[in-house]
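As you look at this complex, bear in mind that one protein chain is not there, while each of the others sits in place.
Moving on to chain A:
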Amino acid sequence: MTAETNNETPVEESVDLLTPGGFLQKEREEQKLNEKEVATKLRITRSKLAALETDSYDQFPGETFIKGYLRAYSRLLKLDEDAVLQRYFDYVSAHSEVSQLITPSRPQGVVSAMAVERMKTPISPLVWIGFIALLAIVVVWFALQDSASTANVDETVSVAEQVGQAVTETQVEGALDAENLATESAQADPVVQPDQMVAADDVIQPSAPQAVETKRAASDVQAAGALELRAPDRLELQFADECWVEISDANGDVLATELQAAGSAITLQGKAPFNVMLGNVKAATLALNGQSVEVTPKGNNRALRFVVGSSNQ
C-alpha cells in the first residue's frame, strides 16, 4: 500500500485531497469523455455513475459492487486500479461512521493477516476453561468421596455395635453354643455377613478371662458401658493377609504403625475413639472391647481410614 501511495506523488498536491468519485470525475473530464459514454461502456446506469462520482455509496447494493465499479471505471480511464481503491478506503474510513462497523476489506491486508494467523495458532480460551472445570470437578469429587467414606464407616461401626450387643444379650439368655449364637444373630439381623459370623465366633471363643468379662458386662449392660468408659478400651485386630496398620487413640497416642504379617493378631489398649488406617481392609478383622466391628471397603480401594468407637462409647 505504501508503494502505491508513493506512486501517486507525481500527481498534483490538490489531487491527493480529492475523493475517489471526484478524482474519477476529474480524470474523465480531462480525457474528454461524457457521462453517457462512460455509463454505456461500464454498462451501468447514468444515475449510478453520478452516484459513484459524488461518492454516494449508499446507493449501491454492497461494497463488492462499489469496488467492482471503481475498478472497472479506473481501468476504462487507464488509471491505477489499486490507487483509486486506496482513495476509496481512505474516504470510507475517514467519512463514514458506519464504516467503523463495517471496515472495508483490503485484499492485501487480509492476506497478511491470514499469514500472521497461520503462524500463531493459539490455544483457545475455551480449552483453558475446560481444563479448569475438569480440575474443579476432580477436586470436588475426591472431597465428596472422602467425606462419604468416613460417614459410611461410622454407620457400619454403629451397626456392628448393635449386632455385638445382640450377641451379648443372647449370651445372657444362656445360649452358650457358639454355632447357635452365630446363626441366631444372623437371623436377627440379615445385614450380618457370613464373614461377620466368623467374627462372632471369634468373640465367643472360650478364653477364660474374656468370658468372665463378657458375662459381667452382660449382667448389666449400662453399668458395663459406664465401666468401660473408665477402663482403657481394647482394640483387637486379626489379619488374614499382610496389612499396613496405623492406629492412634483419642489422646493422640500412636498405638501401632507397622506392617502386620498374614495370620497375625494384635491387641491394643487406649482411649476410644481410635483413628484407624488399614492398608488392606479386606484382610483385617476388628473387635472393639470384644465387640466385632464390621468395616466395608469403599469401592475398589484397599486402603481405608476410619474412626472406631466414636459415637456410642
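Operating definition for what follows: a contact is a pair of C-beta atoms (placed from the backbone, for glycine too) under 8 Å apart; a residue touches a chain by one contact, two chains touch by 3 or more; residues count from 1.
Convention: contacts and distances are computed from a predicted model.
Participant: Consult the UniProt record of the chain that does not appear here and report its protein name from "Cell shape-determining protein MreB", "Monovalent cation/H(+) antiporter subunit G", "Potassium-transporting ATPase potassium-binding subunit" or "Integration host factor subunit beta".
Facilitator: "Cell shape-determining protein MreB"
Participant: Can you tell me which of A:L33, A:A72 or A:A283 touches the chain that was removed from the display?
Facilitator: A:A72
Participant: Take the complete complex as the reference. Which residues in chain A touch the chain that isn't displayed?
Facilitator: Touch with the absent chain occurs at residues 42-45, 48, 60-65, 67-69, 71-72, 105, 107, 110-111, 113-114, 117-118, 121, 123-124, 126-127, 130.
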